[in-house]
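Removed from the display is one protein chain of the complex; every other protein chain stays in position.
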Amino acid sequence: MDVLKIKNFWKIFKQNKLGVVGLIILLIFVFLAIFAPLLARFPSLTTGAGEAFLNPSFKHLLGTDNLGRDLYSELLFGARITLVVSFIAVITSTVVGVLFGSIAGYYGGIIDSILMRITEIFLVIPPIFLALVLVAIFGANITNMIIVISVLSWPQTARLVRAEILSLKERPYCKAAIATGESDFKIIFSELVPNTMTTIIVNLSLTQATAILIESALSFLGFGDSSMVSWGLMLNNAQEFFRQSWFMVFFPGMSIFLVVLSLNLVGEGLNDVFNPRRKK
Amino acid sequence: MNYSYLVKRGIQIIPVVFGILIISFLMIHLAPGDAVFMFIGESGADPEFEAAIRTRLGLDKSLFEQFILYIKGIFSGDLGRSFVLNEDVSKIIFDRAIPTIILMLSSISFGAIFGILIGVYAASKPYSMRDNISMVIALFLYSLPNFWLGQMLIIVFSVNWGLLPVSGMESMILGDKSFLFDRFTHLVLPTITLGSTLAAFVMRFVRSSMIDVLGQDYILTAKSKGLSERKIFFKHALKNALLPVITYIGLRLGYMLSGAVVIESVFGWPGLGLLMLDALFERDYPLIMGLFIVISLSVTIITFIVDILYTYLDPRIRLK
Partner (left out) sequence: MRNIIGNNSKKLILSVLLTFFVVFIFTIEKVKAAAKHGGALIIGVPGSQKNLNSAIYPKTFSGQLISINLFDGLLRVSKFGDGKLTPMLAKSWNVSSDGKTITLNLRDDVKWHDGKKFTSEDVKFGILNICKPYHPQGKNNYGIIESISTPDPYKAIIKLSKSDATFLTKLDSKWCSMAPKHILENQDIPNSAYNNAPIGTGPFKFVEWKKGSHIIFERNKDYWAKAANGDQLPYLDKLYFKILPNKTSLISSLEAGEIDFIHSYPGYLAGKEIERVNNADNGIKVHSFAYANMAFDFIYMNTNGAHTGNKKVRQALAHLINTNEIIDKVFAGVADNVRNDKQGFISWYTGEVPTQYYPYNLAKAESLLDSAGFKKDGNGNRFKISIIHEQKNSNHPKVLDIMRSNLKAAGIELNVMKMDAAAITEKVHKKMDYDMYITTIATGPDPDLLTKSWHSKNIGKGWNANSSGYSNKKIDALLDNGRGELDPNKRKKMYIEAHQILAEDIPMLPLYGTKWLWTYNENLDGFPIGYTFRDGLETVNWDGKVPNNRK
């Protein structure tokens, strides 16, 4: 993409003030996540960093939890897990979704039917039920969490992409390409899919928001990976102690909320850029 | 009525149903570990007892045979027997379904009404202050982790202010409260928590649906004919905008049931969500699979019905 396009993009994006706010919040969290080891006062999961349930102080910016862990440090490391897990899951699911959706949309007929039926199966099963069963059976480690979240997220993407492809297929340049005998593969991946990029990108942001909510819900219910800090897990731990230490509940919950919100805001902003509405 | 569409959709469901069955069965039986010891528990057991349990549970047959037996059973209404609770799975699910149904109906009503009200309010002056604020509210609501919201509500309303009960579906001893009032107070917080996410999505959907409809030709025609804005808004636009909401809510059913699992856990609501969590902890295979199938099939069927209802109600499709 050339510089002009980017400048243009930014100009339009800037107009959506909320989207900008979202972007800033998101970038802050990404920054915190990347530099967590430097910014944190104590290594991850160090019990006994201080006495339990300390109030916020200079040494412990957000206080300590029931085992004496520094909340501020845990929150930073939690950001890493939350962001990384959801990001990888989203990329994976997007790739799978695009494959499914584009092939189904392009070929139509039986292939479309079969692929869409498969997609429908996963759309019909309530996500948490499927996630719980998978995680409870195959274990709750990081890898499985990523796989499970991907499995839950790809159907939406597939459907979106398929719908786009269906309409794009009718466009003149595509029909021309078919007529001149270009290979299907080339048509799909060089012509059609790139034109769905805008939809895919918007969807990425929104899917990641959902992915984070799913991951924290699973961890909250007790099915998360307990050898790593994640915000959902912190909330699960905090359940017993919220009256003694409201910050154990507040900060992880607020962090989840802010990151999800920012992703949704950015998604909205992107949507405005790519699909502008008529404004009166 | 478009019968061929009905039939077509009906046929499409079958592979989905079958797919669900295969997936459930495979998932659980490919898991590591052995179900038998779940049943025996912490005291341990001698090998004879273990073998007897194995036979009683039918675990000594090959996977394929077990699957065929299971399918046969389902078509005759038998979902197997829970080893842990020692009752037929279908009975267990049937007994525990009502709380979840009540919660879902209540939350859907709350979410739909609240969402429609705000969505309409926002659409009445698009892109204005009221519209922007409404949409931001929607955004906030669906970005909120609902279990967090639930707990915050409990702290404020139940513990600090003592206005509403902490958990459960009913009080143990009614005392002088009426039965209905008691049930109502227990329903309030779970409904608000579960319904708020739906409300958020409905809000946005209604708003954009209304705006779409308001831009349609027949509205302009009505305007040019001199009908009052108000009449146009409520009589024509609203009716047409609201129809898709039904389908939309149908689409959100699966997500709402997901939310119900978490909400039931937070509020101790004795429905299918809690049952699922218990079944998972105990590795109660028949119950896990039974629940899975019942819930997935319910969502499939309800979505199908909603779909049909929509095509029936929408004059545009009807007239095709």
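Worth pointing out:
Chains: A and B, in written order; residue numbering restarts at 1 for each.
One rule holds for everything that comes next: a contact is a pair of C-beta atoms (placed from the backbone, for glycine too) under 8 Å apart; a residue touches a chain by one contact, two chains touch by 3 or more.
Everything quoted here is computed from the prediction, not taken from an experiment.
Touch with the chain omitted from the figure is made, among B:L6, B:M27 or B:L85, by B:L85.
Across B:I102, B:V166 or B:L251, the residue that sits in touch with the chain not pictured is B:V166.
Of the options A:A52, A:V84, A:I147 or A:I178, the residue whose C-beta touches the omitted chain is A:A52.
Set against the missing chain, the residues A:L99, A:A140, A:C174 or A:I187 yield one that touches it, A:A140. Where chain B meets the missing chain, the touching residues are 32-38, 40-46, 48-50, 56, 84-87, 92, 95-96, 99, 151, 154, 158-159, 162, 165-173, 175, 265-268, 270-271, 274-275, 277-278, 281-283.
Touching residues on chain A toward the chain that is not drawn are 45-48, 52-53, 66-69, 136, 139-140, 222, 226-227, 239-244.
The rule is short, and it goes like this: only the chains that are shown with their structure count from here on.
Mean C-alpha positions place chain A and chain B at a centre distance of 23 Å.
Chain contact summary for the complex, chain A toward chain B: residues 18, 117-118, 120-121, 123-129, 132-134, 136-139, 209, 213, 216-217, 220-221, 235, 239, 242-243, 249, 253, 256-257, 260-261, 264-265, 268, 279-280. Interface residues of chain B, counted against chain A in their complex, comprise 12, 15-16, 19-20, 23-24, 27-28, 31-32, 126-127, 136, 139-140, 142-145, 147-148, 151, 155, 159, 254-255, 257-259, 261-262, 265, 276-277, 280-281, 283, 288, 291-292, 295-296, 299-300, 303.
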